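A single protein chain has been omitted from the complex, and every remaining protein chain is retained in its original position.
Just so it is clear, A, B and C label the chains in written order, and each chain counts residues from 1 on its own.
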Amino acid sequence: MSATAPTVKPRDYKSAVKPVWCPGCGDFGVLNALTKALAALSVAREKVALISGIGCSARLPAYTGVYGFHGIHGRALPMATGLAVARPDLTVVATGGDGDGFSIGGNHFLHACRRNIDMTYVVMDNAVYGMTKGQASPTTEADWDGSSLTPEGPGMDPVHPLEIALAAGAGFIARGFSGDPNGLAELVTRGIGYPGFAFIQVISPCITYRPEQMEYKHRIHPGFEPTADRREAFLRLMDDDYFTTGLLYRKERPVWRPVAADAANLDSIAAAFRVQAAQ
Amino acid sequence: MSATAPTVKPRDYKSAVKPVWCPGCGDFGVLNALTKALAALSVAREKVALISGIGCSARLPAYTGVYGFHGIHGRALPMATGLAVARPDLTVVATGGDGDGFSIGGNHFLHACRRNIDMTYVVMDNAVYGMTKGQASPTTEADWDGSSLTPEGPGMDPVHPLEIALAAGAGFIARGFSGDPNGLAELVTRGIGYPGFAFIQVISPCITYRPEQMEYKHRIHPGFEPTADRREAFLRLMDDDYFTTGLLYRKERPVWRPVAADAANLDSIAAAFRVQAAQ
Amino acid sequence: MQPRSVSIAVTGSGGAGVMTAGKLLLDLAARAGWYGMMARSFGPQIRGGEAAALLRIASHPVQNPDDRYDVLLAIDWGNIGRFASEIPLHGNSLIIADPRRGAVPGILLGERPRVAEVPLADLARENPHGRANMVALGVLAALVGLAEDPARERIGQMLAGRGEDAVGGGLASLRSGFAAAAAVEDPPRPGAPPADAGERWNISGNEATGLGALHGGIRFVAAYPITPATDVLEWLAPRLPSLGGALVQAEDELAAINMCLGASYGGTPSLTATSGPGFSLMSEGLGLGVASETPVVVVDVMRGGPSTGIPTKSEQTDLEIAVYGLHGDAPHVVVAPTGIDDCLHATQWATGLAEALQTPAIVLSDQAMGQARAIIDRPAIDAAAASRRGASGPELAQYRRYAITDDGISPAAVPGTPGGEHTADGLEHDEYGTPSAQAGHHFAQLDKRRRKLALFDYGDRWADVEGDGELAVITWGSSTQVVREALDRAAGQGIRARLVALRLIAPALPERMAAALAGCRRVLVIEQNHDGQLHRYLRGHYHLPGEIHAWHHPGPLQIRPAEVLQQVLALAPRKQEAIG
Partner (left out) sequence: MQPRSVSIAVTGSGGAGVMTAGKLLLDLAARAGWYGMMARSFGPQIRGGEAAALLRIASHPVQNPDDRYDVLLAIDWGNIGRFASEIPLHGNSLIIADPRRGAVPGILLGERPRVAEVPLADLARENPHGRANMVALGVLAALVGLAEDPARERIGQMLAGRGEDAVGGGLASLRSGFAAAAAVEDPPRPGAPPADAGERWNISGNEATGLGALHGGIRFVAAYPITPATDVLEWLAPRLPSLGGALVQAEDELAAINMCLGASYGGTPSLTATSGPGFSLMSEGLGLGVASETPVVVVDVMRGGPSTGIPTKSEQTDLEIAVYGLHGDAPHVVVAPTGIDDCLHATQWATGLAEALQTPAIVLSDQAMGQARAIIDRPAIDAAAASRRGASGPELAQYRRYAITDDGISPAAVPGTPGGEHTADGLEHDEYGTPSAQAGHHFAQLDKRRRKLALFDYGDRWADVEGDGELAVITWGSSTQVVREALDRAAGQGIRARLVALRLIAPALPERMAAALAGCRRVLVIEQNHDGQLHRYLRGHYHLPGEIHAWHHPGPLQIRPAEVLQQVLALAPRKQEAIG
């Protein structure tokens, strides 16, 4: 599979492993969108790495046929950062859930937005911790009382990931919907193509712990057209209904790169330690 | 000191411990402002708790005569949260540096803004890690090459803490200057008075590792007048010069409170475990 | 002599309702006066995966699975291969299978068990609202000898909310099951229930942990969800407020432990519950608890490790990180409950120790105890919990938070106490809490923190010490019940041996152990992990007498009494030989 034949199909990017996901889980749509995007880009399988944390959504890498690392909860972004810095030849995509990305992983999200390494981050947002059987996540509504851990609901407004990303300096900010794999594939394709950190929030219903999210498909609507004006982007988010999809903001910013230096060898480096004998 | 005599003075809130700070460090001004604010509020010493992480700035609590906890790096906010939830009778103030708050502690900052517990967070921002001898922090300029850890500078735009706070949902957002202890005391007083999470970024020069910050006193100027309109606040920040002080945004939001319930006793709670013998 | 128990596995795909059937069976048996327990096993699917309810019904208290299952009832065969090793059968086991679901898989037939066919699905379908799991419940209830009327009553209650049709369907299915059971020959029966049935509880280990925490005085909890600890939190969340307490769902485990330290600094006994991955994130916070002398209780409901490992299955695998996982010399308390009921006592005790000793106390529970239910005698609960030594009177003139005292415990003023103002610190400090890098201060505080643990009187709770003989079996946690059963059987064969089930893992109490092992010639250490963590720990901290043997295997397979018995038989001479 090292040659990237022009006839490459989305299914060429899938593996034989059967997903643990509940039938009807939104994450199936995200898997489809991702493989579509990879096929559209015709990138060689061995040149793609999917990095994830822990959660239902974070199981995704194993269901693809590219390289992957299913790491620990909340740490997909640093792992992806290390890989992208050390191996700039790879296409690096980090994936995971809203708990993984915005609760335990919130700090890395902030810093990845700011650092602007060339990679793509796809968050499957179902406003719940699916894997641990349905607790509130940072994007859960203040009054959702579906978990006995928060019997009256989380009692605080949900985090708004697009606003955070914009405030933290991200240059590519989009929202997609798992129920629209083609539209989402398009966003992922553009995100991978963006030179820098591309963030895509994907509304991806959890039919088991948030069955009411089945209704999302009626509320989702396209709406964002890319702007490169941060002010404009902030203003749009002030009116955000949380269901508008599309690319909100795209602006190229300097990509962080390691310090460059002339080649040296270890002997010349060690020369500084040599004691100069007195004459 | 339990009685709050009307004649209480700032120095009544200081301790006899000699600060480790370098002569001229901005943090002295913050200590003064804080004790002034406490005196202005005439709050009893034993009813105040200062919670900090690790850093030069985080040493502050020991220099006061109130209760304090000098915890671990980056975790002042969760510690303050636990204390404020368990002891709503106390005045809880978290303090620390830009590294403590925005680098290692960034996730707690996000979630404290969102959770909106009644406490005040004073960050002494010197755009450097003072305690570890001068590395770049998240608020350091992209091209500051004063640390050999980042020989060409951090190479990315600084984090903008006020924007992050606003995006994360904070309802009280201000900026002060250590060189203006009276103005700062006023902001702290208002922050403590605000019912919810009050965030105050204090520009507090590090004269040792950022001696050029001595010049800040010429650039600092008042400017923010409180608005309760998030849109307006965002727009102002788009034009922020990083040296404007004052209260940017103040809007009362629901304070997070634990679930309330009718009193029960342990026996009635355990009754649910009792096996009902069959008749 | 071991009274007779019956072990029953109910398996099926997700949605088949095996857990409901299992819970009802346990409940009915309990109402009829039996003891019993039920563990659960799930496949990897988030929902709809295969599941097994693993029951044991007995005339005596039981909290651990038996060696083999007497009955395996399969509602269907979905992925049974994944479970087979967890459900060992014997030659007289009874497989109850629905012929419509295909032949009994060969993997179950190794020991040539009996097979009885019951058309569960067809019987259920006789009523439009019938359910195969209720047929199964009827079959099993009848087999173990439960009466039908109480069962009907219970089902009626349970389904009442779902309307008459549901009740009718459930009852019809139950009746079909009872009827079908009549055809099964030689059903395995538990011994008669004891006559003197006092009050019994039906409780899971995680619930018991929650209740123990409340009895210990815990009134603040901050935590981040993680399997298999979430149940502890979900049980506590709605109950804490009725006692004036609060639970905060934290953004991560770093926040959780530090929130607890903050609340505890405020004087409120505080707890968090987690499992391996979350526990490893609490290491730095625990160290701060040690150095700043702030009490906190951390419950680690252990699961398969390392790393994300096997989140849904049990393993006694975090002993070493619990004892040693803090940087620096950081002595603290580690307690392990020895069974489902002891989750209550051990957690309550740990809370008291944390408060009295002003230090973190870790409670090492595990998935096998935490997510299993047992029918237990109403527990005798300690009235008084140990409490934190406050500061008062003369101590508050020139208050020294970290005063060097004989017993190593310093007076702790909580905010609100005039005169007690101080800054708690994780930097090394002098008696006042002022940071110091001086050797003398460091030594004095290190020594104080170790001394307070060493000098405390832990009473008899440190271990369950039972029996006599020249062989001692040392064990901990959920393995305790298994070892105890093995030693009971050994006693039945005339073999004497001691049991030392360590409840206080750390600090080590060498004198107590020496007394418990006096006269021993052989020690056998039993635990459920791969590397023998207790064994290594005991060798590092105790001088054990005689030959030391270690036997352990990792999860998810439970250690079985017969395995332990075999080890005991190899090491312990029978009575007559012992005389020689």
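The working rule: a contact is a pair of C-beta atoms (placed from the backbone, for glycine too) under 8 Å apart; a residue touches a chain by one contact, two chains touch by 3 or more.
Fair warning: this is a prediction, and the values are worked out from it, not measured in the lab.
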Which residue among C:292, C:365, C:417 or C:567 touches the omitted chain?
C:292
Among the options B:47, B:73 or B:210, which residue touches the chain absent from this view?
B:73
Out of C:115, C:179, C:381 or C:446, only one touches the absent chain, namely C:446
Touching the hidden chain in the full complex, which residues of subunit C are there? Just list them.
43-44, 82, 85-86, 254, 276-277, 279-281, 283-284, 287-288, 290-292, 304-313, 315, 317-318, 320-321, 323-331, 425-428, 435-440, 442-443, 446-447, 450, 529-531, 533, 536-537, 539-541, 553-557
Per the touch rule stated above, subunit B touches the missing chain via residues 20-23, 25, 54, 56, 72-74, 103-104, 106, 129-133, 135-136, 138, 147-151, 154, 208
When the complex is taken as a whole, what residues of subunit A touch the one chain not shown?
1-2, 17, 20, 44-51, 59, 61-62, 65-72, 74-75, 77-87, 89-90, 107-108, 110-111, 258-266, 269-270, 273-279
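Note that only the chains that are shown with their structure count from here on.
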Considering only mean CA positions as chain centres, point out the chain farthest from subunit C.
B
What's the distance between the Cα centroids of subunit A and subunit B, rounded to whole Å?
31
Contacts with two or more other chains, residues of subunit B listed in rising order
107, 110-111, 259
Going by residue number, subunit C touches two or more other chains at 237-238, 247, 251-252
